[in-house]
Each structure stands twice: as C-alpha cells, then as structure tokens.
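Taking it in order: structure first as structure tokens, then the write-up.
Every protein chain except one is present and positioned as in the full complex.
In order of appearance the chains are A, B, C, D and E, and numbering begins at 1 in each one.
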C-alpha cells in the first residue's frame, strides 16, 4: 500500500518533521511518501494562503494517482483543496481536520481545538459547524504563535500547548484536545502525559484513516459532491 | 463610486452578457467595470474549477483596490475566493450567492435554487446549511445544462428555467426561485412574468449590495475571519 | 422613489432624531418620509409594547401603499408587525433587525447585539436563532438604559456603547457590533472610530436595503408566508 | 381553580363550540370560562389577523388576573399574544400550539400538523423550528378550508381531516397528527378511531397543561423573556 | 386513576422520600404507588447504572399494565428505559427529564439543569440537544454531591442548591432552574423562595403530565418509535 502525505506549505523542515513523526506509525507494508509542493506559501495561516497552496496540491494529488498511490493525505488543519482533490481522483483523499473531528467525536463529548492565533478562531468554528458538531465544540483556543515559530521553537510550543490544554479542561469543559496544526505533529503524547487529558494529533489519525479506507477498498462516492469535474478548456 | 464585477471564468462572451445585464441597473454615479481573468477555466462547475479560478481572481481583487475601486463583486454562484479576497483588501467584496441568500431570506420563507446538473446539488445544500438557512431551503433543482450551454442557448435555457421553477412551486413549496448561476443574469424578469413566482437574479443583487455597503461606508470587520493575512514568503 | 420610514413608538423627538440621521444617507432621487403613529407606547421595550404598536403601524403601511410609496421601513429593532405588513401590501417592507442581521453576516463571522436591559436578551437570542444565525452570535449585551434615556442622554449613551462594544470584542470574540435599537441611529461612526471595531447602525442599513429592493423591482413573494390575508369581517 | 379560555376571534359560535368541547374535560373543582373579545377579526388566518386580535386578548388576560383567575389559555393555533400576555400577568398563560407541540414530542417521533390552507404552511414550519423540533416535523398539510367553513361544515371537515391524516401516515411517516386549529376541537377521537392514528386536539391539552401548572404552583419566570414590561405612557 | 411511579434505583429511603413528596400533589381520585425494583444499583449516576436498572424497570412497567395501572412515571432524571417501556405497553409512560424539559420551555427562555457531578454534564447537554432545546440551555451545573449524599444530607443539599441556582442566574442568564435528580424532590419551593428564581421539581411535573395524558385518553403512538417490539425468543 502506497500513501502520499502532502504538506501543503513549502517549508521543507516541516515536511521532514512530519515524515519523522509519521514514519514509525505507518502500518506493515505501507510505503509512505511525505512531500510538499515546490511553489506556494511557506505556511498556511489564512484563507489567502489556502487559496495559493491549492493548485499545486491538486497537481500532486493527480500525480499520486498516476504514480499508483493508493491514497493521499492533505496534512494541513484547514484541509485545503480537499473537495477538489476528491473530485479529481478515484483514490481516497483524507483531510487531517475532517478525519480528526470524526475520531474526536467518538472519544468524548466535547473537544477543544488549538489554533495559531485569534484570527483563525472563526474559521475553526465554521468548520466544526459545517461538520455538524457545533454542540461538541468546547472551545477554540489560540496558541498565539505562528506556524513557523512552532516549527522553530518546539520547547516553547509544548509549554504553550500544555498551558492552553489545561485552560480548555478547567474553563471550557473539554474532554479531548485537538492539536489544530500539522506542525504540532508528534507532540500529543508528551502533552497528554503532562496534563492527563486526551490529546489528538491529526496527521497520524489521517494516515490511519487512509490505511483503513484502502484496506477496506473504500473510495469517495462519485455520484454527487465528489463526482468527476466536467472536462473543459483551462486557458 | 467605482465597482468592479469579476466574472471568475475566462469566457468573454459571458463577461459581456453580464456587463449588458448589469449596466442598466447600476446606481447614479456608479462606474462599473466587468472583467474576467486572463487565465483559468472557461466555466466554473466543480470544486476543481473553483480552485483554479481563485488565484487569478485574488490578483484582480488586489488590483481593484490599488486602482481605487470602492467595492468588488465576485460573480459566480459558488462565491469562489470570497473569504480570501476579504482578507486581502479593505474595500468590500460581495459574493453573489451569499448576498442573494440573505435577500431571499427577506422575501419569503422557502426558496429553491436552480443549478447546472445533479453533481452540484450537494454543494448548494452545503452552502445553504453553512449560512444557517437549512430550514428555508425548499429544494435545489438542476437544469441539466452546462454553463456554456446556458450561454449559447438562451431560449432553451429560459424554457428549462420556467419548467424547473414551476416544479419548485408545485412540488417543493418554494416561494422564491434563485437563479443559481451568474450565466443566467437577465432572465429573472421574463421567467417571473411567465410563472408568477418571485425569481432572483444574483448578480444585480450583489451589485446593489456592494453599492449599499459603499454608500454607508461599511467594510468587512478586520478583527477575525477577514483579518489581514500574515505577510510571508510565497515561493 | 418614495420611502416611508416608520418609527413605531409615539415619541416625536425620536422620529426627528431618526429623520436627521437618515436624511443625509438617502440615495439620489429618494423622497424620504419619517413618521410615527399618533397612538401607542412612547417606546418599545417589551412584547407588550410591540403588540400595542403593531395595529397603528399596519395602518401606516397600508396608507403608504395607497399614497404611492415604493417601500416601507419599520424602524424598531424588534421588527414589530413585519410579517403582517408584508401580507397587507405589495410594496417591500423592510425590518431593521432582519436587514441588519443579514448584512452583519456578510461582514464578519460573529456579532454582538447591544440591547436596552437584561430582560430583552432572550428575545434577541430568539430572533437570531430564528434567522438561523445562532452560531454567529457572539453575545447580546444590555446597555442598562431605557430607550427614552438613550434619547435624552446622547453622551452617556455613547460612553456606555463604547464600554459594551469593547467588552464584546475582548471577552466574546465579536467582530461586529450591532446597535440593537433605532434610538441609537447616528452613533455608529463615532463608536467605531473610538474602538476600532465594525459598528452597524440598523436604520440606515434598512433604508438602503429598501432602496436596493425598489431599484431592482424586488417584492415579497405572495405565494406563502406573505400571501394576502383572506378578506373578512373585523368586528 | 378558575381558568379562562380565550377564543381570540370574534365568532361566538366557535366560542360555544370550544366551551362544549372543553367543559366535559375540565378537572374536578375547575371553574371554566370560555370567552372571546368583543372586537377583532371573525377568524385568525394570517399574521394580520393575529396582529389585530392581540390587543383585545391582552385586555382579557389582564382582566382575568384582576378577576382572580388562576390561569389563562389562548385558544388559537398560532398562539397570538402569548409572550406579551406572559409579561403582563403573574398567572400562567398557556398557548395551545406550544403546549401541544411539547406533548406531541412525548408521544412519538414525528408529527404532522394540519392547517387551513397552503399560505399557512410556512408559518407553521417556522413555529416548529423555533420550538427546536424541526427534526420531528413529518409535514404540515393544509385542509384547504377556511376556519369559518370548518365551523359551519363539521361533516366535510371530519372527512377532510381523515383524508389528510391518512396521507400524513402513508407518505410523510407521521406517527401523530396535530389538529392545527382550535376550530377543530372535539374531532380528534372520531378521526383517531377511523384511521388508527394518534390525533391531538390542542385546546384540551392546553387546558390540562394550565391545570397542571396551577396545581403545582408553577408560573412563568419573571427574570427574562417574560419579565414585567416597563411602565410607560401609552398615547 | 392508578399511577405507578418507579424509582429506578434500589434505595428504599429514596422511594419513601419520593412518595412523601408526591402523595400530597396527586389529583383527586388518583391512586398513587411508588415502587423501586428489588435488584439493581442503589443510585443512578452513570450510563452503566442506567443499563443495569433498565431490565428490572421494564418488568415493573409490564406488571403495571397487567395490574390495571393507567400510567407509569420513571423517576430518574436520565429517563432510563423510557423508549423501551413505551414500546412494551399501551399505557402512557412518562420520563421526568423529558416531561420537565417540555414544561421548562414554556416557563422561560433559558434554563439551567443541576446535576450530581462534573462527569454528568455532557450527558445532560446531550439530552437537551436531542430534545432540540440546545439554544434554551443556559448551563448544566454540578452540585458535586452523590445521589446518596443528597438523600442523607438534606440541609447541605439545599444550601448547595441555592448557591448553584444563584450562580446560574447571575452568570449564565438562567430564567428557570431544573433540579436534575429525582432525589431532590420536594426542595423546589424552599429554594425558589430563597432565591426568587423559578425552580422546577421534575417528579411532580411528570406525575401531573401522566395525569393529564390519562385524563385526555392520550397514549403513545404505536406507528413508529414506540411500536410494539417483534415477539421473539429471549435466551
């Protein structure tokens, strides 16, 4: 089974961080490739960043299918290009936000999502509402750090995560904390040990969801939302 | 007051159709420019088409602000790039779908949206749910025509619209019909006259919403969802 | 274009305040008349006040249509009599609360509504839920002032508004503040300048919505919620 | 225990019909008075009719409290003036629609409401949504009869009710049918016997709800939605 | 009229407490029996406790019907076995949580539920969401006491209730407080007098709801959710 994980930003150190976090978790017989597009923003922190990173992601997704990959994971917690990617290919495409919300909903009643800074809070609430889980959202709490700061300063990032997770538990009634950024891959276990609270790392969950879909032969329905786009001229 | 209307696809005949439909409706003192990007798909009929048309739209939006436009309208009924555009500029950016849903909600209880073909139905339902208007949606009904067919065959398009609008009224309890495609601009009056049912043409509504916002000095809040994106390297 | 704005209470100083606030904002060629009923409560601060003011409002609405007005605005933030008025006439009737919620939803993700005192908070929440915007409501915050106090004490009112708007931004995550009372007409700009937060003044928005509907020839659907009431004996 | 039931329209034959239907159902020791206002529409079939009947209802409600009544029932399936009445008095005020929805929700999962004609369907859906029971609504089905026709033609009314209730069961999945008009009081048993489907008659349910509240000493909370209105000048 | 009230736990002192609280409230001609199963947990404070108490409850419910009871009340605020019981018998079965939520919704806009300890908060929120009343829930507040402590220490329990009810009013905007445990039966009046806030005692409300249903001849619909279970072998 060949799975491609796409880091949608162009920061290679983050791609390597992600590869190191995921490699030990892949299932037996899984061939894992973690890539990032050559062009696009160095981090994804706005709808604008998302808009710019999507066309190169879609090229990678199409290439993955041509190259015989069995599934693709888009590893950014805003799931950029997820619907378009599912239209384009027949292999499963998994978004780390969507996959994680659906697992979180099975592990407790209310969850908190950590995000970068206050600006992103409304977008996270909107995603949760769209998934029908508004009643399950304890809170969205910003770390007040950029994605690149998280990448450069692991110690400060973990300290900040613990602080925020504790507030989520004490003040918001959270039962589960979701690390709302692929750049936080690999920190869940340590934070969970420190605060005694369930912490979810989205990228591994998405990888395992992809493995599950492939092993069951499951693919996106091609009858509606993810039907093949009409062929047409792109000027 | 200068308003730019962007047809997000690259079919110039549609841009001219739109300009002809909107020009007579613009308010006194309004300078109207209808444009389309030079590159991108010739019509927008999938999430993939949306993904491709967004980056060129965003360039046009930024250019509009630099050129002293007071507002921008994105004239495709899936509102491609709306959130990203609002992040990038301080002038109001209006989406024809969003603006029309909010007007429709004031003109009756339940509305029907016409769309191109069955594949697009789920995406329309999703948009309406996200706007909080699920209880107001009578139905989404496909015309079973492509955008380019609508552009080429006005007579057949109008006939099909009347047929679909009548079914919406009789079978779905619709009080209002929304023409869910900018390519249908200018047909509302005729269809309305024929079937005696309120028919909404999204592009004019969006143009007038833009005029309203400008005349009241209203702009998007820059405190949350539409805050300026962080400055960063785009490789 | 002739538009009648109805102040539903019987306090003439508020009618004049409203006229002064709206007159400079009306579009070119718009003839604006601001009136209040001769009989009814001096302010609208309860469902009881609403019940009493509605029959005289409806007489004014019918008179407006007979006198050739093109649209009517009901200028009280509980939209008293809105549905009944729409049943009675063919010209558009705009409610300042409804029109403003639909504009607010396009300017940011979450909004706060200011109201008079704590008693009115549940009624405002109920209106927002009914409009399908529960997920968009940051908070409803009372000014703890009566409508007549707001009319008599502009300085204290503005100070209190700034205080409340700042709390909405800091504690509730509001991106937009709605001045939830027609008596606050004209204060938005000053408050916005002071606190750097988008502030919406409902009466001008409703006036411009009315102008938009008239200029596009849009009217309420007469097929359902707003169909003409059956003719019958009123004893 | 003294309970006043208000028929909000001015058709005395309907008031007597209601009194005859309710008198045998009142609890031991209950003194029942069924009245109608002297002025107002002869039937309630629109938001306009509701608007006109409310002020006289509110006078009756206030009089009921002054005269020592223990509770009031407003017996029209649009619950006209319910919130305002609850503000004005300390005794419980029960609406037949609201009380019946809350009982129906305990007797099955999905219910159908019968109404007068198609125009009223959206208003019924809106009420059910506002009560949070959108997922429980199987359908709203019009009888295509006016309130006065129902009053004059009991045989045709019952036949039509049976027809509509059967369609609700077969086509809409309804488990319970609600007779959505006080003018249908007394028909439930017969229809239920004929079609083998649970049929709810709102006025008796509201009467018994009033008896329950009184016997338990329960009254509306005066801390929020139903707080006493501020005293003020009514011109 | 014969009504059986089932205390689902096996603590007889609580059954007697409940009987003493309900006996004075029963209607004229009502024969009241309060029982508890012989086997099962001594208190219900988890989904596990609920699971264990349900089979014995269902035996009691079937016995009640065979013995000619007219209705059954299940007196635990998680309504254990309610749907199954309704399937099994033709007489009405009332749950104290469900009945109370539906009365609370008629007495104010937002209510607070008190519960035992923090673990139970999510389950209460889930019940309220399922009833469609998410927008009406001010808060769920734990007393931080077990059910048996409430039974043993009435003075401390009342003191704690007052404390929590005051916080609900001041901080959460509650208009009504629901005593979310049958073990609190009889305390509502005293707490209400002390804090000037509407307090609902679920068991009396459920008893009166049962009396109402019986007196109106109302029973659960047998067409859907509560249809008779298929007869089958139970090994």
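What we mean here is this: a contact is a pair of C-beta atoms (placed from the backbone, for glycine too) under 8 Å apart; a residue touches a chain by one contact, two chains touch by 3 or more.
Being a predicted model, the structure only gives us computed values, none of them experimental.
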{"item": "Shown chains touched by the chain that is not drawn here", "value": "A, B, D, E"}
{"item": "Contacting the left-out chain in the complete assembly, out of A:17, A:110 or A:160", "value": "A:110"}
{"item": "Among E:16, E:90 or E:130, residue touching the chain not depicted", "value": "E:130"}
{"item": "Given A:44, A:99 or A:113, the one touching the chain that is not displayed", "value": "A:99"}
{"item": "Contact set of chain D toward the excluded chain (per top definition)", "value": "108-110, 135, 173, 175"}
{"item": "Missing-chain contacts mapped onto chain E", "value": "10, 38-43, 45-52, 54-55, 58, 81, 83-84, 86-88, 118-119, 121-123, 126, 129-130, 146, 148, 224-225, 227, 229-230, 232-235"}
{"item": "Absent-chain interface as seen on chain B, which is shown", "value": "118, 121-123, 125-126, 129, 134"}
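The rule we apply is simple: only the chains that are shown with their structure count from here on.
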{"item": "Intersection of the contact lists for chain A and chain E", "value": "C"}
{"item": "Innermost chain by mean C-alpha position", "value": "C"}
{"item": "Selected from D-E, C-D or A-C, interface repeating A-E by over half of its contact pairs", "value": "A-C"}
{"item": "Distance between chain centroids, defined by C-alpha means - chain C, chain E (Å)", "value": "43"}
{"item": "Per-residue multi-chain contacts in chain A, two or more chains", "value": "118, 121-123, 126, 129"}
{"item": "Arrangement of touching chains [line / ring / star / complete / other]", "value": "other"}
{"item": "Which chain pairs touch, all of them", "value": "A-B, A-C, A-E, B-C, B-D, C-D, C-E, D-E"}
